[in-house]
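What follows is a short report on a single structure.
Every protein chain except one is present and positioned as in the full complex.
== chain A ==
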Amino acid sequence: MRKSPPLPSVKVPRLSPRPENPPRAAAATWGTLADSPLPSTSLEKLPTPSLPSEPPMPSPPLARPGGVLAVSPAQGAAESGRPPGLPPPPARLRPRRSIPGRAGRADSRAERPPREHQPGSARRSCPRPPAAAAALGAGRRGRCRRRLRAVPPRPPSRMSPEYFLRSLLLIILATFSANASNWLYLAKLSSVGSISEEETCEKLKGLIQRQVQMCKRNLEVMDSVRRGAQLAIEECQYQFRNRRWNCSTLDTLPVFGKVVTQGTREAAFVYAISSAGVAFAVTRACSSGELDKCGCDRTVQGGSPQGFQWSGCSDNIAYGVAFSQSFVDIRERSKGASSNRALMNLHNNEAGRKAILNNMRVECKCHGVSGSCEFKTCWKAMPPFRKVGNILKEKFDGATEVEQSEIGSTKVLVPKNSQFKPHTDEDLVYLDSSPDFCDHDLKNGVLGTSGRQCNKTSKAIDGCELMCCGRGFHTDEVEVVERCSCKFHWCCSVKCKPCHRVVEIHTCR
């Protein structure tokens, strides 16, 4: 078998066939597959987990057929970094949910698109600027309608004028109160190809008006922005592969579901990693010659007109970070950085960039007479993005819960618990505690852990006990075709023998 794709194929028995897929796409089950060497093409073949029909959070610990004890919600809370014993987070969140027909408070509108219960949620899941909506045409609309169908209970009077008006209002509201991380939707636009024309900017979903203007002005950079968004999502999914919230993305806006529109710890991570991703990708594009404007044009030392020939250029990272600042932060800045959510986002965006800036490696080369260190030249190299992800994950684990406070006339974020030492520029901060992510809750964009693969022997969060929130798990014996005695090249070509192996796969109920 020559030049085979390096991923093996897996035969997985279909466990519980589902009539229809929910709007979550392939990526929704990403976490399930993170560890298994499955080809991406086999994603569709995977058992699509059925929604648990029983009450989502079983209060009495039940012994499951899998033989594993269920965990109490308190244990689930430990997952999101809080000490066990605290009340489970949903209690905090519930009152904030808006009632159908009410748009919520003025500032909460900015934080997340207004929510409605069943019918609206599906329609809201594909909000777009009116112009873009018109341009996108029927194909997109069709997708939306299909998604609408996917939501189980259908509104009884769907076409009523009152409902229509309300939906229209919601679409408009969703457009203007769009999530600040919506630009991450760029990562999903692999079909667009290269962003090389100004018209394309208009069509891009998830950008706010000022970002569209920036896109038009910096067309060449937009491919890197998209690459940065992809990097960020990939890294997020890698870092959270073993957790209940596995950074799975939806095909709709907001990309990560509602979790990110609230001021949670997860949102803090997503904002940080995405602004780091853009800075990283733009810097990288600079040094591969894809961009013209890097380095030299901005901050040349000495300021001589000869620029590059007189004194060389400044580091590309300066440009990458500056671009990330102006593109990613633009939404919070345009709001005037007054709301606590804007302050939190700005802080976390900056923390993400700091994760790169403060971890640049300084490398030096001696090149004097006979290789002596008479001449020594040093430069800064970016850390690998995996390392940036690791750093931010650590910051996620030690994130600080903050609240707004006014010092003089400026509003700042201070730790909620005054006994904690104040957070630094590099730390992540959050406002709201996270839900436990146990149950499928499409309204909040929580996919739930049902159907997720878990580790039977682990006692950590990837273990079946914690991962399945006490619902227990299935165990299936699956025959896996693996590659063995492989001969690799540095790229592309792998010569392997296929080996068949039977493995046990545990999936949460």
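Operating definition for what follows: contacts are C-beta pairs under 8 Å (C-beta built on N, C-alpha and C of every residue); 3 or more make two chains touch, one makes a residue touch a chain; residues count from 1.
Following the convention adopted for this analysis, contacts and distances are computed from a predicted model.
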item: Chain not displayed: protein name in its UniProt record ("Protein wntless homolog", "Vacuolar ATPase assembly protein VMA22", "Geranylgeranyl transferase type-2 subunit alpha" or "Ufm1-specific protease 2-like isoform X1"); value: "Protein wntless homolog"
item: Selected residue (touches chain absent from view) among A:R244, A:K395, A:H440 or A:R483; value: A:R483
item: Sites on chain A contacted by the missing partner chain, in the whole complex; value: 3, 5-6, 35, 227, 238, 284, 286-292, 294-296, 301-302, 304, 306, 308-313, 316, 363, 365, 367, 369-371, 373-379, 381, 384, 386-387, 483, 486-493
